[in-house]
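One chain of protein is taken out of this complex; the other chains stay put.
Labels for the chains are A, B and C, by order of writing; each one numbers its residues from 1.
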Amino acid sequence: MVSALLLHRVAVIGASGYGGLQTVRLLQSHPRLQVTFLGGHGSVGRHWRELAPFLDPGPDLRVAQPDPDAIAAAADLVVLSLPNGRASTLAPALLERGLRVVDLSADYRFPRLEDWRQVYGGAERADARFCGEAVYGLPEFNRQAIATARLVACPGCFPTTSLLALLPLLQAGLILPEGIIIDAKTGTSGGGREARQHLLLAEAGEAVAPYGVEGHRHTREMEIQAATLGRTRPLRLQFTPHLLPMVRGLLATVYGQLAPPGCSAAQITSHFLDTYRHQPCVEVLPVGVYPSTKWARQTNRALLSVATNPHTGQVIVMAALDNLLKGQAGQAVQCLNIMLELPESTGLPLTPFYP
Amino acid sequence: MVSALLLHRVAVIGASGYGGLQTVRLLQSHPRLQVTFLGGHGSVGRHWRELAPFLDPGPDLRVAQPDPDAIAAAADLVVLSLPNGRASTLAPALLERGLRVVDLSADYRFPRLEDWRQVYGGAERADARFCGEAVYGLPEFNRQAIATARLVACPGCFPTTSLLALLPLLQAGLILPEGIIIDAKTGTSGGGREARQHLLLAEAGEAVAPYGVEGHRHTREMEIQAATLGRTRPLRLQFTPHLLPMVRGLLATVYGQLAPPGCSAAQITSHFLDTYRHQPCVEVLPVGVYPSTKWARQTNRALLSVATNPHTGQVIVMAALDNLLKGQAGQAVQCLNIMLELPESTGLPLTPFYP
Amino acid sequence: MVSALLLHRVAVIGASGYGGLQTVRLLQSHPRLQVTFLGGHGSVGRHWRELAPFLDPGPDLRVAQPDPDAIAAAADLVVLSLPNGRASTLAPALLERGLRVVDLSADYRFPRLEDWRQVYGGAERADARFCGEAVYGLPEFNRQAIATARLVACPGCFPTTSLLALLPLLQAGLILPEGIIIDAKTGTSGGGREARQHLLLAEAGEAVAPYGVEGHRHTREMEIQAATLGRTRPLRLQFTPHLLPMVRGLLATVYGQLAPPGCSAAQITSHFLDTYRHQPCVEVLPVGVYPSTKWARQTNRALLSVATNPHTGQVIVMAALDNLLKGQAGQAVQCLNIMLELPESTGLPLTPFYP
Partner (left out) sequence: MVSALLLHRVAVIGASGYGGLQTVRLLQSHPRLQVTFLGGHGSVGRHWRELAPFLDPGPDLRVAQPDPDAIAAAADLVVLSLPNGRASTLAPALLERGLRVVDLSADYRFPRLEDWRQVYGGAERADARFCGEAVYGLPEFNRQAIATARLVACPGCFPTTSLLALLPLLQAGLILPEGIIIDAKTGTSGGGREARQHLLLAEAGEAVAPYGVEGHRHTREMEIQAATLGRTRPLRLQFTPHLLPMVRGLLATVYGQLAPPGCSAAQITSHFLDTYRHQPCVEVLPVGVYPSTKWARQTNRALLSVATNPHTGQVIVMAALDNLLKGQAGQAVQCLNIMLELPESTGLPLTPFYP
């Protein structure tokens, strides 16, 4: 029996989308965190059980308007799983009330508001200082800052996958910052739970297609973070996402030019193993074993594999993860664990049920 | 009513795999070609109808041993849909008997036998001269040679897609031959109809994974043909195939460095439109419209779209087709049409049933 | 070359849903029918090509408001592919202008308006006499009435599949009208192209679930037609549809109690073969061969197979078809062919591209 005193109280805002749903699901089996407030807009007043008959009765809660005072009364930490542009209308009030916030949207992923506005456009925002304060929630490369942060901006599935593949190369100067290509493949749950025609099974089933080939909005975020966390000069990336006929899973195949041309896959793999040795949520595969998204499904683990092409001097890094866990809600819980000085993978599944 | 005199007689050898199956299916609704011999190994003596209860009773034929004399008595042309290494044990005898042969395997795709052996290894072959004589069956770039050929080596789905994307760029000097990357995504039918564990729905369903990342056997074939048909210096490619959870369809996303750096997507699209203007089986999409494999499914049409990244000086060509038609059996029929001076798309579906 | 004089002019209203889309697609390759008017609501003014970049440029048409006079000026026949309740607001005006109408909705499937209202509820309708006049568009059992009809109400995928399985049994008194069960399995395209959450790939993928178990709205229609066309006493059915993770295809497994208990599968199959001998769009499979929806996909053919259970005295009929063709648009074209005294399967694919 876990004493109630040990439980940290968490509010989840935006509980009917996949991000919120997965967060609640994870917290249901988390030994130290407890959902004490469920906020939303469209589903106010409905019982949680109605929204998710497939989850355990779990929190005996109804969805409430995300009123900052009510949230502050009920919770110590908040996970915001709202559409882009929405989190920034709520987060300042929460922070002012002393809550710590983990945001799953793009609102605080750019240190400078003008970069955000260039990509996402939209209305004026008065919270520039919070953008500057927000910590990029990629634990493997930003753990210390996350530990003490008030506001964590969790990267989504594409940047997480791409940065886990790229940063060890950039930090060590193993890859030229110019000409890097990220060819990404995602399941349709990455597009969210709102009904949209192109995400219908009848449309997306039995099909693969690229989208956002020129200037996808995640590109700029990755460029900035790759340069910052990779400690390299500014760089530009080609990022090409593809929509695949599957529910969950994300694979990024990352290509670049080796800086030291003769470097072997074994040498780079060895460097990756060093980099991720103490990271419970990343696994580096042996040379020649390529990751399937299925090996990472419904876990919070990213799988990485390195190959090289000696004829062309290129390095290829393949990275697979579950877009809704390590690429979204699982990463949020990983950040919460760090913020609370709990073991980092507490309550996070790391082993799949295959197949 | 079509007069029987006008019908060309075709033997299909290897009728129980997907290549043979699709060839027979296409010929069933072809106005000028008729299947008059069905050859195979495992299924000798069985009636066609038993192998394919889903096809029209069509040819009232039983599968027979592929005896060259029997084939020569029954047919004028032969489509070989046999495992690699098998076609070359049969083709010489067929050619000697005056038959014209379209081969779907890799056996005659390399002008020089030593290149073939380097990739496929295997037993000694005594038919080097046929390798030299064989014509690479990519109609859009080799029509004249196909028209008069005795032996056509049809490229499979990966080289067809990749070359249709690359050759207009290479021929016009729009892309640097160095550093080209082909990131390909294929449905599982590309792996054939023989039962193999990794192609089970339970394994390949809800998953995406790369394979053959280092030196896939199609890489060398593409390198040789890209240089030859592209009229450029020898080149090396990075080719990364990925297995997707769908039945049919192939998408190649091709990346390279623009030779004239400032070239726009509109300019290159215009060049593609010129190149393929009179090609009934290739369609170039407007800038910003990206191809879905679903738009090409169960058709013999390849769809191409061009994008550029002005920040990185890269060009991206996306090419989609049906791996079993334009990537296999449909291309064979397209070649047969050319060999017989029929309109090139005779009997070939060009419009999908969406969705 | 087909003379333009021979082409019948067809208006398709509701062109952006799957029903309209498939109808246009079929008519594109129909030798005697031509789309001359495209009507819709949401997409007025848009060029057809924008709605369906995957179809041949085909009809150089823009979507127009479905104004009865404009339709009458442009076309001789009309296919209505509109939401339930919508067709009946348009059909009377079309009929009054001398057009012949094939309706894909449920509006005219009930001879008596009160039956319709009981199931579909909704607003008052002033067109009771058209309900009485409308002909149920199941060609295999209603060909003569269709041939001369002004207004044909095409049954959808569930009733078509179920009635093709049941009617031969009912007409011959081989099955008790009491206790019949129809357990149906459908792909998600049956739910239409409008974005709805439960039809998202992320929701419907990797899942099967029943729906509408108690009193699905197709049940009453099937009960009435089974009794009428089956020439039997009134009956009540249990109809249970299930949503499957696939794009196209419908399988109905129909169970009933044999009236003559000792009847064998072979005997009943023989009766089915007699019933459907001259029906080009129905195929009866040999005993022991069970239909896959894949054998019928993208064709206008229904596949039937009969089994019996001697221990329980039950008969089981399995029926598979493509829900968007024989279950929707293909059936409409089949009806048009009959209305115009063309060979019934003109322009309709009957053989699949497997797999």
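List of remarks:
The criterion applied here is as follows: contacts are C-beta pairs under 8 Å (C-beta built on N, C-alpha and C of every residue); 3 or more make two chains touch, one makes a residue touch a chain.
Fair warning: this is a prediction, and the values are worked out from it, not measured in the lab.
Only one of B:S81, B:T188 or B:Q331 touches the chain withheld from this view, namely B:T188.
Touching the chain that is not shown, out of C:T36, C:S88, C:T275 or C:T308: C:T308 (per the contact rule at the top). Within the full complex, the residue among B:A204, B:C263, B:V287 or B:V315 touching the omitted chain is B:A204.
Counting over the whole complex, subunit C has residues 178-179, 181, 183, 185, 187, 202-203, 205-211, 213-214, 236-238, 240, 242, 244-249, 251, 253, 255, 257, 265, 288, 290-294, 297, 307-309, 311-312, 314, 316, 318, 320, 355 touching the chain that is not drawn. Even with one chain removed from view, subunit A keeps its contact list with that chain: residues 18, 21-22, 25, 28-29, 52-56, 189, 193, 205-206, 247-248, 285, 289, 292, 294-295, 298, 324-325, 349-355.
Contact residues of subunit B toward the unshown chain are 18, 187-189, 191, 193-197, 199-206, 245-248.
Assume only the chains that are shown with their structure count from here on.
Comparing the CA-atom centres of all chains against that of subunit C, the greatest distance is found for A.
If you average the CA atoms of subunit A and of subunit C, the two centres end up 45 Å from each other. Chain centres here are Cα averages; for subunit A and subunit B they lie 40 Å apart.
Between subunit B and subunit C the centroid-to-centroid distance comes to 37 Å (mean Cα coordinates, whole Å). Residue positions of subunit C touching 2 or more other chains: 18, 189, 193, 205-206, 247-248.
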